[in-house]
Every structure is written in structure tokens, then in C-alpha cells.
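Mind looking over this structure? Questions follow.
What you see is the complex with one protein chain gone and the rest in place.
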Amino acid sequence: MTASEGLALLLLLAGSGFYFAGTVGLLRFPDAFCRLHALTKADNLGLCLICAGLAVLSADWRIASVLFLIWLLGLLAATVSAHLIARQARQAGADNIDPPEAS
Amino acid sequence: MLGIVLDLVIIASLIALAIQVVSGASLFRGIIHFIVMGLTLALAWARLGAPDLAMAEAAIGAGVTGALMMVAYRRLVEITPDHNPSRTGSRSRLALPIAVGAGGLVGLLGLGATLSDPEPGLAGLAVLEALQDEALGNPITGVLLLYRGLDTLLEIAVLLTAFLAAVAVTRREDLDYSITTRDPHTPLVGALLAIIVPLTVLVSVHLLKAGSHDPGGAFQAGAVLAACGVLLVLTSRVSASSQSRPLIGLGIVAGLISFSLIGLAAMLRGEPPMALPGMWAVYFIETAMMLSIALTLVLLFAGTESLRRNQHG
Amino acid sequence: MIDVALPAIVLFLLLNLVAGMIRVYRGPTLADRMLAALLFSTTTVASLLILAEWMAIPALRNVALLFVMLASILSLAFTGLPDRHDDEAGDS
Partner (left out) sequence: MDNAALYVLAAAVLFGVGVYGLIVSAHLMRKLFAINIMGNAIFILMVAVAGPIDGAPDPVPQALVLTGIVIAVSATAFALALMVRLYQETGRATLADDNGPGNDD
């Protein structure tokens, strides 16, 4: 195993660690606002690390730039989604439970 | 070995999600599970070595279907109907045996085909051979344009029919409000649009151009463009209008008309119908089809025959 | 080594996704279920990127790009859902 493969592996493992943290947060945090942190922070750091690892592994600047673009778009999507969902959750309040099947 | 385990996990989650979709406690949960099923299906396509399909699934599943179902659900919640009928459930005892029988039949069919016929499909071989002397490097685009011309043409016609039918059954008055997001003018949404809209256009043109030699093509490009349109409708930058516009009408039928004209021209020259005269025709038809598919899907989403731009600050 | 590690990481990510389904199941609010689904889309993107490297299908990177580009459409569509006690929803 070369040094770059070792580095890539390290980054990938760290990234999946953050994904795991995100899942634990999703399951263990008490309310929707806390869980948003799992969505926006842990997972995007995980995506960043995985993209970095794959970029190192591919050793091709074109692939690396696509990966970088994907990460930036992931950040954008997470920002907007977190904002919108937090708004929705606050306006709806606690009783925004699933309505019974509209029929 | 790990690949098989991966396949097993993908399959198990697909099945679990499907069960949740049909039997989950609430309709909203069904929608969420259906969307997640689309994500998992993309992984399955990747594992089956079909990136073209994964691409179509990504564009349609993430961009169109999810929004479509959310909006339909919203309309169900928002609309107060005149009377409130009693709930009915039709739980037949025959359901399970019929389902098992149907699944078993499909499985037998598939297993029979996989186990007894290890020969590669003749049609596929013929396509790959014939494509040797065409300039198309992506066999899927080749099949769609060179061999199934009539079929692809009819597909555009089906899209058009679905659109006309959807317009016919949708009421005009409650169109406008119920498909936009709650506060479409928050600064973040503007920033999102400023980045995503140009990018989707760029990506769809790239997919269209790449479609002749790499995964991509008119369907995927059209789906991405349609997702961009859905985004604009959702954020009320563009909204439903009942006054028809010639440009939109032209866009809807562009694929159908250019495909038929070029096909008919081939017939007039004495060649078989739908034979394409060259690469320029492929690009021309693909572009027209992309526009038609995108426009028709957006209009289907909005449930209206025309769109107008909204002025805002 | 790396050829084993890549599918193993995808497997791990998928198992994370399966575990996250518990949140969709439990809820309790619509927002919880929705954000779980968004979390899955990030996970799928990472899995697709790793699969692209492992299976040597570069087009899968474009698939990942599409998913991440279109992820916000879903949350935009979701945010329009009326609260049940909000009578003037959609009046604007």
C-alpha cells in the first residue's frame, strides 16, 4: 500500500466516522432542531472527508474538482434545507404530527 | 464477496422500504419511504452496471417525483371537500395469495431467463455490431435513436397525452397557491436559485452532449432541465397561467415534430422510415426532445397548459 | 487493501442508512421524517462516489452530482405543507 493510498484510507475512514456520528445524532437527539445539526454538520464534514479521500485516491485534478463541486453543492443543499425545515418545524409547533390518512 | 453482501443489503432495504410504502401508518411516511426507495434504486442501478438508469432515477426521483407527490399530498390536506364520507377498507383474504402468486410468476420468469439462456441477447449483439460504423459511442442512445425511433417517438406522444389529460382534469382556481413553497422570497432561496438554476442548465447541456459517447442523453438531460423548472415553479419565480403562449406550445411539440419531420424526410428519400441522415440529425433531435421532455414534465407538475414569469423584488 | 476497504465503507454507510430509517419510523413530527430523508440523500451521494471509484464507472460521479444538486427541491416542496392549525395557509 502506497503512502497516498494510506492517506486516502485514513480520510475515508474518518469520513465514515462522521457519517456514523450523524446517524447517532439523528437517533439520539431530543428534537427536530437538534437533529438538524446531525444533518448539516456531521454529514457534510463526512462528505468533505470522503471527497478528499477519493480525490487523493484518484490523483486526477479533474475528478478532484468534480468532487469539490459536489461537496460545495452538498453544503448549499444542507444550508437551505436546514433553514427551511427549521422554519417549518418552528411554525408548525409540536403538534405537527402526521395527520391521519386523508381519504 | 463484499460485492454480494452489498447487493444483499441494497435488496433487503429495497424490499423493506417497499413494504413500508404499501403498509406504513400514514401517507406522508409512504411518500418519504418512496423517495428513499428511489435513492436505493439508484444504488441498485449502479451495482447492475447501468449508470444511465441511475442518472435518470436521480434526476426524476430527486427532482420531479418527490416534489410531485408532496404537492399532491398538500392538495389533499388543504382542500376541504364538500362531504366527509366514511372510511372504507377493502381487505380481501385473497390479497396475499394473489401477491405471492404474482411475485412467484415474475421470479420464475426471470430465473428461467437467467439460468436457461446464458447467450447474450441477439438484439443487443446486433446493436453493438451495427454501432461499430456509427459515430455514436453510447449504445443506449444508439438504440433509442437508431432502432427504436418509432418507439421513442410514441413515448413523446404518451408524455404529451398525459400532459393534456392532466390539464383537462385540473381545476383552474386552486392551482396557483398550492404548489409554491411557504416563503419563496427568503434570501437563502434566492441564493440557491442563483447557483442551482445556471448549474442545472449547464449540466443538462453537458449530459446531452455527452450522451453520444458516455452515459447521458436526451432523457436524462430533459429530466434535469425539468427539475430546474420544478424548482422555479416551487419558488414561485414562474407560475401557472391559463393564457396560452405560442413559444411554450412550440416547445412542447418540438420533439414530436422534428422527429416526425426528419423521419418522414427519410421516407421521401426512399429509405426506411425513421432512418436518420447523420450525426447533425441526432443532435438536432436530441435537443428538441430534451426541450419537449423538460417542458412537458414541468407543465405536468404545475398541472397547467402554460406558465408565466412572476415579477418580484 | 483499498479494494476491500471501498466496498466495506459503502456497506457501512448503507447500514447507517438502514439504522436511520428508525427515525423515519418514529417521527414524531413531519420535519423529523423529512430531515432523515435528506440525511439519506447525503449518504447515498457518498456511497455513489465510492462506488464510482471502486467499480470504475466514472458516470456515477455525475449521478452523485445530480442528487446533491436536486436535494433542495424536496425540502422546498416539503416546506409548503400547511400546519394543520393554520387556517390561512396558502392564502398569500
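To keep things simple, chains are lettered A, B and C as they appear, and every chain counts its residues starting from 1.
Quick note on the criterion: contacts are C-beta pairs under 8 Å (C-beta built on N, C-alpha and C of every residue); 3 or more make two chains touch, one makes a residue touch a chain.
Owing to the predicted nature of the structure, the values given are computational and were not obtained by experimental measurement.
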| item | value |
| --- | --- |
| Chain not shown: contacting residue from B:95, B:194, B:250 or B:267 | B:95 |
| Which residue of B:50, B:188 or B:248 touches the chain not shown here | B:50 |
| Identified contact with the non-displayed chain, of B:159, B:208 or B:256 | B:159 |
| Those residues of subunit B which, in the complete complex, touch the missing chain | 3-4, 7-8, 11, 14-15, 18-19, 21-23, 27, 30, 34, 37, 41, 44-45, 47-50, 52-53, 56-57, 60, 64-65, 68-69, 72-73, 75-76, 79, 81-85, 87-92, 94-96, 98-100, 102-104, 106-111, 113-115, 117-121, 123-125, 127-128, 139-140, 142-144, 147-148, 151-152, 155, 158-159, 162-163, 165-166, 169-171, 174, 217, 219, 222-223, 293, 296-297, 300-301, 303 |
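Throughout what follows, only the chains that are shown with their structure count from here on.
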| item | value |
| --- | --- |
| Contact-richer chain pair (by C-beta pairs counted) among A-C and A-B | A-C |
| Interchain centroid distance [CA atoms averaged], subunit B/subunit C, Å | 19 |
| Inter-centroid spacing, subunit C versus subunit A (mean Cα positions, whole Å) | 9 |
| Cα-centroid distance, subunit A relative to subunit B, in whole angstrom | 26 |
| Sites on subunit B at which at least two other chains make contact | 28-29, 73, 77, 181-183, 189, 192, 196, 199 |
| Per-residue overlap in subunit C, given as positions that touch at least 2 other chains | 30, 34, 36, 65, 69, 71-72, 74, 76, 78-79, 81, 84 |
| Contacting residues of subunit A [partner subunit C, same complex] | 1, 5, 8-9, 12-13, 15-16, 19-20, 22-23, 26-27, 32, 35-36, 38-39, 43-44, 46-47, 50-51, 54, 57-58, 63, 66-67, 69-70, 73-74, 76-78, 80-82, 84-89, 91-99 |
| Residues of subunit C touching subunit A in the complex | 1-2, 5-6, 9, 12-13, 16, 19-20, 22-23, 27-32, 34-36, 38-39, 42-43, 45-46, 49-50, 53, 58, 61, 64-65, 68-69, 71-72, 74-76, 78-79, 81, 83-86 |
| Of all residues in subunit A, those that touch subunit B in their complex | 73, 76, 79-80, 83-84, 87-88, 91, 98-103 |
